[in-house]
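Missing here: one protein chain of the complex. Every other protein chain is in place.
Letters A and B mark the chains in the order given here, with residues in each chain numbered from 1 onward.
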Amino acid sequence: MSGHVSLSSDDGDARVAVVTLCHRAKFNAMSRAMWRQLQAVFARIQSGDWRCVLLRGEGAHFCAGGDIAEYPSFRFATASLRAFHEDEVWGGLRAMLDCDVPIVAAIAGNCMGAGMEMASACDIRVAADDARFGAPIAKLGFPMAPREAQLVARVAGEATAREMLLEAAVLGAGEMKARGFLHRIEPPDELLPHAQERARRIAALAPRAARAHKQLFRALNEPSALSSTASKAIENIVNGAYDYADSAEHREGIAAFLEKRPARF
Amino acid sequence: MSGHVSLSSDDGDARVAVVTLCHRAKFNAMSRAMWRQLQAVFARIQSGDWRCVLLRGEGAHFCAGGDIAEYPSFRFATASLRAFHEDEVWGGLRAMLDCDVPIVAAIAGNCMGAGMEMASACDIRVAADDARFGAPIAKLGFPMAPREAQLVARVAGEATAREMLLEAAVLGAGEMKARGFLHRIEPPDELLPHAQERARRIAALAPRAARAHKQLFRALNEPSALSSTASKAIENIVNGAYDYADSAEHREGIAAFLEKRPARF
Partner (left out) sequence: MSGHVSLSSDDGDARVAVVTLCHRAKFNAMSRAMWRQLQAVFARIQSGDWRCVLLRGEGAHFCAGGDIAEYPSFRFATASLRAFHEDEVWGGLRAMLDCDVPIVAAIAGNCMGAGMEMASACDIRVAADDARFGAPIAKLGFPMAPREAQLVARVAGEATAREMLLEAAVLGAGEMKARGFLHRIEPPDELLPHAQERARRIAALAPRAARAHKQLFRALNEPSALSSTASKAIENIVNGAYDYADSAEHREGIAAFLEKRPARF
């Protein structure tokens, strides 16, 4: 069993869907199975009657990233690496972004890599004041996939995305509040009640207006037509995005992590 | 008499135009007449010799939103609803956005809905430290019009726009300063002197350079060409933007407000 994503209704208000990332032994790191379940869960929400979604992690963490133990089985070949990012990861994130129902993220503990990506696909982000944020994959020897990095840069801001990706910086909740990524921070014990209260407040408001707002924000974020320069730049990025699969740097980063030693680049 | 928008010159510096939203009994809520006057006032400023504009509300508030008492007369039919938003409201906001003269907003008390929209069309925003900001129209059962929401999201940031529109959140001046919407907060008594000082400082600087800067910022904010996906998404939004006119949700929201009771959605 490598984790799962559960869907239920909030005990106190059945109009609120509760989505829980469950992979407790690994701080809710996302396995491939979990990305596929995430997609299925949000597709179900989109076609249901819920008026708000509360997204959380099981236990003391939101999501510590990807499940690195799985990586050697598919990351070192370009085709399977591309399929992982474009189909599984982006499939899950796109289902969140395509969802017309407002999503509140309750972020405790670690919010790293995949955690940052999922949080960026939510509408409202509240966090425990001791939560930690980052995407330190430069330590793992590979770059964030283009669409995932674009999402994080858009929502967390490009300055923060550059710091996380180029410097492997890990930032505290207070800093992420100051930078505008978080709407609110609360003491850990009050995080979940606070997020529930927000979700229930949204559920009591006009549901058709909420869907119209979500559709509008999505339309405003649709990519513009590209200039020829931009088109060429993006094409180069997309075509070459997974060429690093078999690189020494990539293999060293992941080997070092699994061997619990610092990588030597 | 349902309010008016006045234009005068600053007593201390005739190069500063003072625009005042006057509808005191309703905290300067914008009536249809006021939107039309706003457009005329900014057209006059654009063709005049003023070097800076100070925008304020009469009395203790900037603007509490739209004049909801007028709503039943035109909001429940798609054509008149569309004309209101696209011609009257956007006519006023576009005149502000098209103005080459720098605009300083002095924001006291309530800055809601239409107030957020007008503030977003200003260059410099200073507020009393007890001012309150929001766009709680989800309580009224309808979404913000697309171009208005796009303007607010661009200037206040998408995270704040989502919180205001999806959750009907009302935020204090300190929070809006921290989020980068406000340039400065001052004690209520010092708001107007501070805003005047800023406007006079701008009026003493190079006026041709100011117009060039405003034209440049406007050009940078012109919409890009749309990709086919974006084009379709935007078209759907624009075509369907006012279909809610006769919906139960819309009627209930406005009826509840006018009957001073909570809406049941």
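The rule is simple: contacts are C-beta pairs under 8 Å (C-beta built on N, C-alpha and C of every residue); 3 or more make two chains touch, one makes a residue touch a chain.
As the structure is a computational prediction, the values presented were derived from the model and not from experiment.
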**Request:** Using the touch definition up top, pick the residue from A:A29, A:L81, A:I137 or A:A206 that touches the left-out chain.
**Result:** A:I137
**Request:** Would you indicate which residue among B:R56, B:R162 or B:R198 is in contact with the undisplayed chain?
**Result:** B:R198
**Fill in**
Listed in rising order, the chain B residues that touch the chain left out are 102, 123-125, 155, 178, 180-181, 183, 198, 201-202, 204-210, 212-220, 222-226
**For chain A, the residues touching the chain missing from this view** = 137-144, 146, 149-150, 153, 157-159, 161-163, 165-168, 178-180, 223-227, 229-230, 233-234, 236-237, 241, 244, 247, 249, 253, 263, 265
